[in-house]
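A protein chain is absent from this complex, but the other protein chains hold their places.
And then chain A:
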Amino acid sequence: MNPEVCSSDGFNVTLREFGCEQCLLSRPDGSSSFIQGDTSVLAAVYGPAEVKVSKEIYDRATLEVVIQTKVGLPSVKERSQEQCVRETCEASLLSSLHPRSSLTLILQVLHNDGSLLSCFLNAACMAFMDAGLPMSCLFCGVTCAIASDGQVITDPTATQEKESRALLTFAIDSTEQKVLMSSTKGSFSVHELQECIAISQMASEKIFQFYRESVQRRYSKTL
């Protein structure tokens, strides 16, 4: 399913096909794989585990995010993406329930075909749910690309990202549809920014519905 172009006042938000699987790795406490079109990410969570005394925080858990690319060593770009994911996770995890512990999230890129940061966020949320870590809300990532003629494309592929003049990624929470994190590249107007936020909030509803169906399918075996 190819993403369709969404007109600026249109209400039709189309996303690529999703796929998700939980609990696929045997060693980590929680793991998940999230697929958006051709972009595929594997996430693993360890925690609450022992933490080094130099890194411990007296009243919260210490969250560490590591992003591994398909080829090559991690660079500054991965570090910046790690910080974006970490900020979103800190906002939604109840880390005060596990002080002086460590939570480690490892994200492995299996294939990158655009919307990578939002795929990281979605995989991270499913992995936290799989590990049973207490969360105050769910979060999801949505990427919007603004083409040179002003049209907004949700969930762009790598080619669409290259041809766009601006790329915006938002992390949206499930309870109030608020923006938890935003990461943008390129130039756009204030009106376009607000339009993209509104489109992302509409798209997030579809993603949260998908989360619910995946978790229901997973627990239906044991019910």
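Just so we're on the same page, a residue touches a chain if its C-beta (ideal position, glycine included) is under 8 Å from a C-beta of that chain, and two chains touch if they have at least 3 such contacts; residues count from 1.
Just so we're on the same page, contacts and distances are computed from a predicted model.
Asks: Looking at UniProt, which of "POP1 homolog, ribonuclease P/MRP subunit", "Exosome complex component RRP40", "Tax1-binding protein 3" or "DNA excision repair protein ERCC-8" names the chain we cannot see?
Replies: Listed in its UniProt record, the absent chain's protein name reads "Exosome complex component RRP40".
Asks: Can you tell me which of A:Leu110, A:Met135 or A:Met202 touches the chain that was removed from the display?
Replies: A:Met135
Asks: Any idea which of A:Ser40, A:Gln81, A:Ser102 or A:Ser204 touches the chain not displayed?
Replies: A:Ser102
Asks: Go through chain A and note every residue touching the omitted chain.
Replies: Touching the chain left out of view, chain A contributes residues 23, 29-30, 46-51, 94, 97-102, 129, 131-138, 173-175, 211-212, 215-216, 219-220, 222-223.
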